[in-house]
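The complex appears here without one of its protein chains, the remainder shown in place.
Should a chain be cited, it is by its letter among A, B and C, assigned in written order, with residues numbered from 1 in that chain.
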Amino acid sequence: MDKKKPKKVFVQGAIPPEKIANSVANHQSKTNIGAHSIFLGQIRADEVDGKTVTAIDYTAYEEMAEKVFHEIREAAFAKFDITCAHIYHSLGKIKVGKLCLFVFTSSAHRKIAIAATNFFVEEIKAKVPVFGKEIFEDETHQWKVNK
Amino acid sequence: MDKKKPKKVFVQGAIPPEKIANSVANHQSKTNIGAHSIFLGQIRADEVDGKTVTAIDYTAYEEMAEKVFHEIREAAFAKFDITCAHIYHSLGKIKVGKLCLFVFTSSAHRKIAIAATNFFVEEIKAKVPVFGKEIFEDETHQWKVNK
Amino acid sequence: MKVTVKYFGLVAEAADKSEEVMEFNGELTASELKEQCLYGLSIADKDSVQIAVNQNLDDKTTLKDGDEVALLPPFAGG
Partner (left out) sequence: MKVTVKYFGLVAEAADKSEEVMEFNGELTASELKEQCLYGLSIADKDSVQIAVNQNLDDKTTLKDGDEVALLPPFAGG
């Protein structure tokens, strides 16, 4: 069902925790679901050469990124027997402790939901043109690279 | 830190979606966290011989179950470099569409959090003395068995 | 010698009780006690019923006075 309507993945600013509760609540009427698997990315106060990250400023090649998100969704629905999948990724300056990624999949069975969320997270990290400027407390920065 | 205070896992009734938002919000001050992995079990309207499950009534050998939950926590903290782990399981009659299990782990790194949540879910299913009476719409029932 | 026996789930339903205190003389293993408790009950797969003695899964142990024995049908948590 969700499969057919491509939705925008990017949101401006951090993802509020309430969004997670709302997403879950919205799925309580889908009685073929037995398992939800959720992944949340949170900005970490990494230390680099004695300086601490205070925020990451995310930018993206938005048109391509939304296209790639859509391709990842299509691949996930082809690969896993999931009933729904939702992804949200932040753009803009996200402070330490705040959420920048929210992946949410649902299935009749736990293993499928867990595997699908894992697939989404790895694919997003590897394939989506999103760029992150790690900003230190002294306003200097470095560019984040996914491993 | 959480490791040291054994908390009660069982809650009476369904787990409200807001509990997930609150748990996530409570971790935004922990700036060494980069990833949260959440699993939610939801009651499914399974069909058996033409009858549909409307609720599961959960009971447990509570003292032993809390002990086993604690052992699973200890094993998880020994095995995975997680910063926190929280588990909630429902007791009592939980209606279709409602949440009966909430597993929440956090780590600096995504793969660790995801693996730890997976470990918790499998261990809980296999080792914790919880019993589920699947109640059909005509008030008959059958006993659920984990696969 | 007295032990407390706890029944759960479909075992409690079949036995129509959740707990009882049993008295006996001589030696008895946990699995012998299980056999005795389940005797005559309408349970399809008695092998699937596990035994916990003082909250540890164990069917080999010889029971001691004051032990808490639990008869546990298949788990269904999560």
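The rule is short, and it goes like this: a residue touches a chain if its C-beta (ideal position, glycine included) is under 8 Å from a C-beta of that chain, and two chains touch if they have at least 3 such contacts.
Bear in mind that the values here come from a model prediction, so they are computed numbers and not experimental data.
Displayed chains that the missing chain touches over the full complex: A (touch as defined at the top). When the full complex is taken into account, the listed residue touching the unshown chain is A:101, out of A:101, A:114 or A:135.
In the complete assembly, the contact with the undisplayed chain comes from A:60, out of A:35, A:60, A:82 or A:112.
On the side of chain A, the interface with the absent chain consists of residues 41, 56, 58-61, 63-65, 67, 89, 100-101, 121, 124-133, 143-146, using the contact rule stated above.
In this text, only the chains that are shown with their structure count from here on.
Averaging the CA coordinates per chain and comparing them to the mean over all protein CA atoms picks out B as nearest. The mean-CA centres of chain A and chain C are about 48 angstrom from one another, to the nearest whole unit. Averaging C-alpha coordinates per chain places the centre of chain B 26 Å away from that of chain C. Along chain A, residues 110 each make contact with two or more other chains. Listed for chain C are residues 78, each touching two or more other chains.
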